[in-house]
Structure formats: structure tokens, C-alpha cells
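For this view, one protein chain was removed and the others were kept in their places.
This part shows subunit A:
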Amino acid sequence: MECQECHQRPATVHLTQVVNGKKTEIHVCEQCAKDNGYMNYGEENFSLNDLLSGLFHSEGPSPFKGQSPQTHPKKESLKCPSCGLTYNEFARIGKFGCAVCYETFDDRLNPILRRVHSGNTRHDGKIPKREGGNLHLKKEIEEYKNNLRQLIEQEEFEEAAKCRDKIRSLENELHQDEGGEE
């Protein structure tokens, strides 16, 4: 069997990559395996094309196998004002050009993100300290509110009252914060 990367040397490294239940066989020579990082901590090798095939709707010839060229004249003009990347280019390379691309293509991102992240489209993790601004406060209020709901269900009204007071004081803090910014 010949190496599927260089088509010169015999394939001596045989790998199976399984992404979300989808198996991909990789047969490469040692050299190409190294060069492509197949033997490393190489999570970068998820094939986005595999994950997303058919989800991007790009005009013109598509690099994705089995996807025929489509035309969406209306979408043609969509272009990131900050970095200049068009939606078509995004669809072709599968990568964003800058932070503003996310807003620019926002309307079309949910199906893509849902596919890649098991149905999720919204961040629910860490918030940066500085950059996050009052998001920390908002998240804290959200957590207290969840807590409050549980306390009420469990009929622990005394605790619930304390929790409600806490939410009020945090909300005050948030309003002052936002007032200060404007």
C-alpha cells in the first residue's frame, strides 16, 4: 500500500481516527506521519471537513467531497468588515479570520456549531477576568437564581429569602456598574 500523503514511499503507519463515531483510516509512511503530526498529541487533526461536510454553503467549486457547487447570490456580499474574509472563504478554509468574523457570520453559525459541539451554541465556561467585565457578576446572579428556584421547590423559605436578598444586592451592583459605563 502506498502512502496516501506523498504517494511515494510505502505506507508503514496505519491509524484509525475516530471522531464522533466516524472512523477514518489513515495510511501513511513514517515520514509523512511525523510531518503531519499523527504520532503526536495531535488533536489538531480533527478533520473539520468531515465534521462539517454539507453544512457550509459556499458558492463556486467546493473543496468538500460530494458537495456540488451552489449559488446563493444574496449571501455573496457577506464580508467581515474587520479582516475582509468573505463567508465563502470561511466556508472554504473552515477557519475564521478574526474576532469580528463571529459577529459578521453570526446568523449562519448555529447549525455549524451545533454539529461540532453536540448541539451547543452558547459558551458556558470561563469568563476572562479583565475582558469579562461584569459578566462575572451576571453569572453569579444566574447561579443564585438557580439556587433560589431549588430552595423554593424544597420549601426552604428562610434560606430562599437570604438568597433573594443576595440577588438584589448583586443586581444593584450590576446596575451601578452599567450606569458607570454609560
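We adopt the following convention: contacts are C-beta pairs under 8 Å (C-beta built on N, C-alpha and C of every residue); 3 or more make two chains touch, one makes a residue touch a chain; residues count from 1.
As a convention for this text, contacts and distances are computed from a predicted model.
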Chain not displayed: protein name in its UniProt record ("succinate dehydrogenase", "Protein-arginine kinase", "Electron transfer flavoprotein subunit beta" or "ABC transporter substrate-binding protein"): "Protein-arginine kinase"
Among A:Leu113, A:Leu137, A:Ile152 or A:Leu170, the residue in touch with the chain that has been omitted: A:Leu113
Sole residue of A:Leu85, A:Leu148 or A:Cys163 that reaches the chain not shown, by the stated touch rule: A:Leu85
Given A:His7, A:Lys95, A:Arg149 or A:His175, the one touching the chain that is not displayed: A:Lys95
Hidden partner chain, residues of subunit A it touches: 9, 12-21, 23, 25, 30-31, 34-44, 46, 48, 51-52, 82-83, 85, 93-99, 102-103, 109, 112-113, 116-132, 135
